[in-house]
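Below are the structure tokens for one structure; questions will follow.
With one protein chain removed, the remaining protein chains of the complex are shown where they sit.
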Amino acid sequence: MHMSDALLSPAVGGSFWAGSFGLITYCANRLKDRVDDRIVPLMGVLGAFVFSAQMINFTIPGTGSSGHISGAMLLAILLGPYAGFIVISSVLIIQCLFFGDGGLLALGCNIWNLGLYPCFVAYPLVYRPIAGTGASSRRIMIASVLGVVVGLELGAFSVVVQTVLSGRSELPFKAFVAAMLPIHLAIGLVEGLVTAGIINYVRKAMPGFLEGRSLSDMRGTMKGVVIAFAVMALLTGGVLSWFASTHPDGLEWSVERVYGERELPVDGGVITRWFRDIQEALTILPDYDIPADSGGQADTVEGYPSPDVGTSLSGVVGALMVGIVILFIGMGIRHRRLKG
Amino acid sequence: MTSFDKAYFNLGYIDTLSYGDSFVHRLDPRVKLIVTIVFIVSVVSFPKYEILRLIPFFLFPVFMMTAGNIPSGFVLKRMLFVSPFVIMTGIFNPILDSKTFHLVSGLTISAGWVSFFSIMLRFLLTVSSALLLIATTSFYGVCHALNSLGLPRAFVIQMVFLYRYTFVLAGEAMRMVRGVTIRSSNRGMGMGTFVNLLGVLFLRTMKRSEAIYQAMCSRGFDGEVRLLRSLRIRLNDLAFAIISITLFIIFRWFDIPGYIGGLVIR
Partner (left out) sequence: MSHHIVEFKDVCFSYPDGTEALRGVSFRITHGEAVGIIGANGAGKSTLLFHMNGCLMPSSGTVLIGEFELNKKTRADIRKRVGLVFQNPDDQLFMPTVYEDVAFGPLNLGLSEDVVRARVEEALATVGCYRLKDRPPHHLSMGQRRAVSIAAVIAMQPDILVMDEPSADLDPRSRRQLISLLKGFTHTKIIASHDLDLIMDTCTRCIVLSDGRITADGSAEEILMDEGLLVENGLELPLSLKYRCMQQEGAFHD
């Protein structure tokens, strides 16, 4: 559930960039007063470890489908929240660059969604209190599952907020939330079990490793959480509540209305409308494949298109020509390179 | 071949491409990074029903690909794996947005499809430009760029180490995954096996971390990793930056396809 550039507006992408990279800087500064220099190579190889682990697919029991882990909670448990956040951020950057997961602008959102919530919310507020001193494997199991689920659900919710705020997708807020949260509940359960399995393995194989580390940076953690929450409140909460206050019908607004574009009146709740539309779409979808539909549908808005939409014929012709020119430029460069 | 092998070789393939030699490869990584970011912001800043004016922007990935001597098959293949999340989120636009646009008299197009195609074009443009950035710039170049653009050293060093040891650990993981695959039926890896495998990999990782630490100390490591300054902006870099950013601004503010089409039709 990587957020993608294609669904983002620059304002949303930029804000989360600022938030995420600000937090990275903060964490990097905190790491300066570390006790042990060993953490420098340790963070590096653990990043490589999580990155390699993400490439391994395993079968999810009872489904036959396969999945892989995201590893943020695992890193937070192994390294503490600050180092864990830096490591998961670096893993996300490599994924973004090498596998095209998300995109450069969405990187801020992805670090936020997949790194901040597990490291600074779920780890200190869910995992630590439940796992306690880490002496019982059952408690670790419960703590991991709940921690991962909370982290992932917050992340998924955040994806929805970012998508809706960007206004590139038509999905209504509530329906989107209703779809995302259950999916991530399932993913979270599996990842939580795997995380607990690895933590318990480490506890047996390297007794003392976890206890020493997590106790040592507990004090700093809470301060970090407060700051993280403050930044979060500014970014998401602030924006959300602004929308909520300008639109008394709660969160059931659509971005078009915010931008003052015209829209058809909605009858019924969002979800019922959503299902009705899906049903409708399934029957009329073939017609949509051919854009040259007869213009006489009831839905047609006379007087559209808006001025910034170049849907006139000349625009189409021009775009085609530009496309062909670019193709020729590309072929020309390649040709010259091959000759040279 | 397991899916792991594929991911691993893919990584190695891009890595090899990034050490190529071309005009694009020789550009300063900072310049490439900034130009790519300006490009992406210009693309995503269009309103949601925009399709035609996105077309001129393909010039940038096409230039990076051809001048950087990156096989087009590689980029196209990567584009086929369109993120399921983008499709899942975008595909509802045609369903939920039932407005229509008049193209010419008698010809209409559903607004939902317009915005869906717009999302797909944005996807192609942004993902290809990010992939081409790394295919024409060594990852280390990107790290250097981030370092000189003000990212904290601790973070940059983290990425350097992560990248270096990804090739070592992923190689180890690949051998282990192969071992498991050979000895199990092709039902895939169960969760229990997966957890044990990761446990073993983790212990090896810890051992390696300790060895690296000793090697670092043996060469005078005192808690800080120092980097040589190696980046220099040259005339080529400036020219590349100015020309590309000017073009992005023109493409963003002027309706190039509209003008050209208008001229032709008249």
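Each chain gets a letter, A and B, in the order it is written, and its residues are counted from 1.
Criterion: a residue touches a chain if its C-beta (ideal position, glycine included) is under 8 Å from a C-beta of that chain, and two chains touch if they have at least 3 such contacts.
Given the structure is predicted, the values throughout are model-derived calculations rather than measurements.
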Exercise. Kindly name the visible chains that come into contact with the excluded chain.
Key: B
Quiz item: Per the definition of touch given earlier, which of B:Leu76, B:Ala215 or B:Ile243 contacts the omitted chain?
Solution: B:Ala215
Self-check item: Chain not shown: contacting residue from B:Phe139, B:Phe155 or B:Phe202
Solution: B:Phe139
Self-check item: subunit B residues that touch the omitted chain in the full complex
Solution: 15-16, 19, 138-140, 143, 160-161, 163-165, 167-168, 208, 211-212, 214-222, 225-229
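Everything below uses one rule, namely that only the chains that are shown with their structure count from here on.
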Exercise. Provide the residue numbers of subunit A that touch subunit B in the complex, in ascending order.
Key: 1-10, 13-14, 21, 24-25, 28-29, 31-32, 37-38, 40-49, 51-53, 55-61, 66, 86-87, 89-91, 93-94, 96-105, 163, 167-172, 176, 190, 193-194, 197-198, 201-202, 205-206, 209, 263-264, 274, 277-278, 280-281, 288, 291-295, 297, 299-301, 304-306, 308-319, 321-323, 326-327, 329-331, 333-334, 337
